[in-house]
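Take a look at this one; I'll ask things after.
The complex appears here minus one protein chain, its other protein chains still in place.
Moving on to chain A:
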Amino acid sequence: MKNLNELTIHQLIQSFESGEATAEGATSQVLDAIEAGAEYNAYISVFERDALLQKAREVDAARAAGKSAELGLLAGVPIAVKDNICTRVGKTTSGSKMLANFESPYDATVIQKLEAAGAIIVGKTNMDELSMGSSSETSYFGAVRNPHDIERVAGGSSGGSAAAVAANLCLASLGTDTGGSIRQPASHCGVVGVKPTYGRVSRYGVVAYASSLDQVGPMTRSVADAALMLEVLCGEDPLDATSSAREVPRFRDALGKGVKGLKIGIPKEYQSGEEGVDPQVLSRVREGIDRLVAAGAEVVPVTLPHTEYAIATYYLVAAAEASSNLARLDGARYGLRVEADNLSDMYNKSRAEGFGDEVTRRIILGTYVLSSGFYGQYYGKAQQVRTRIQRDFDAAFEEVDVLVAPVAPTAAFRIGEKSDDPLTMYLADIFTISANLAGIPAMSVPCGKTDEGLPVGLQILAPAFDEEMMLRVAAEVEQ
């Protein structure tokens, strides 16, 4: 018999309903596991035990009183959220020294939704500073460690959220994905990670990295759990003008329909050895595709001709938006302030002291590409290429139902291995970035392990707002 903290959300809720388990027990076991699993450095902060247990007991009491029907979809489920998502309780550091003591006076919309669904939010997970990184090594609070091999990275930037799910330090978590930051650590840690369509989930209350690319999504132990989480998280938010008014489907209904007759597109640009893809990763992905074919899907080769420009485009757009989004972190109203003789020095010193190298690098890059005389050459051009990339996907989805691809070129690498080489690090996002540029949904689902026992994820990409199709295929890979 598994511990409660090792179950999927569905399993846990079943044991609540059968009376085998209580929310208090589940919360307690999760909190114990977090303490025992401190070596992964998956959390930046954990909320107060007594308050969490009290909340859990209220759920248990409601259930005992026969009010199960009134309880939300996640009643009593211990969940962790990435520390760039604002919560009234505790701190919201975004992994940065700049915000190390920041207490948000408001809750993000996704937090309100989780709480309305009855989830027990246990704490805030570790992450690359301000979501900038592909390994969760740039956090001011230290690197996250991969539960499958503690010497290796968890992936980034939502590495803490992935590690927490993988190491059973919560039942599910929220991450954010700007260029692959949910999918890539999910792949490295062997969990399911979904980046929904841009606009599906409100960004209100999420410390912005690159506004036109950021999206919140779930990290779970099963595809079904991911579907359930999406039902809670998705929907229009009057506080986020970019959120979509589209109706939210009952995503769980998409599961179990099989893939017979579906056309699975394999982008030729994602298969070539040129991208330095580890052969073991490629073969695990091929095995995943084989399972789909065996289940009746048809494989169709497709082309995404502008793939080679995706990384450059991404770093121009993301850095430009980040340089502007981070301007508010100036030491004036909240966050770190370094005293100085005049205003300009106060800004300069606070920002120099508060931001780490990777963040500084991207702010400088973003400031440069937006500066007068370079805008057209860089940002303007990047937006044009972005449109081409979107059209590549539109054309591909004329032919196929979903695309499948690797998530990352390699399994989790060793801590420190790529830290000194930012450009090589940027290549870690090569397969994930395009989905953010195009705004389409994409997810990582575990598809096996390398000889060293490191998890490998398979990526499924679907047309905008067709998360159902994506989940349906993912469920088949998961078998």
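Annotations
Please note the rule applied: a contact is a pair of C-beta atoms (placed from the backbone, for glycine too) under 8 Å apart; a residue touches a chain by one contact, two chains touch by 3 or more; residues count from 1.
Assume contacts and distances are computed from a predicted model.
You can't see one chain of this complex, but its UniProt record names it "Aspartyl/glutamyl-tRNA(Asn/Gln) amidotransferase subunit B", from the set "Aminomethyltransferase", "Cysteine desulfurase", "Aspartyl/glutamyl-tRNA(Asn/Gln) amidotransferase subunit B" or "ABC-type sugar transport system permease subunit".
Of A:15, A:112 or A:211, it is A:211 that touches the chain left out of the display.
When the full complex is taken into account, the listed residue touching the unshown chain is A:320, out of A:320, A:336, A:440 or A:477. Across A:6, A:240 or A:298, the residue that sits in touch with the chain not pictured is A:240. Where chain A meets the omitted chain, the residues involved are 84-86, 92, 94, 99, 102, 104-106, 108, 203-208, 210-212, 238-242, 320-321, 323-324, 326-330, 332-334, 343-344, 347, 367, 370-372, 375, 379.
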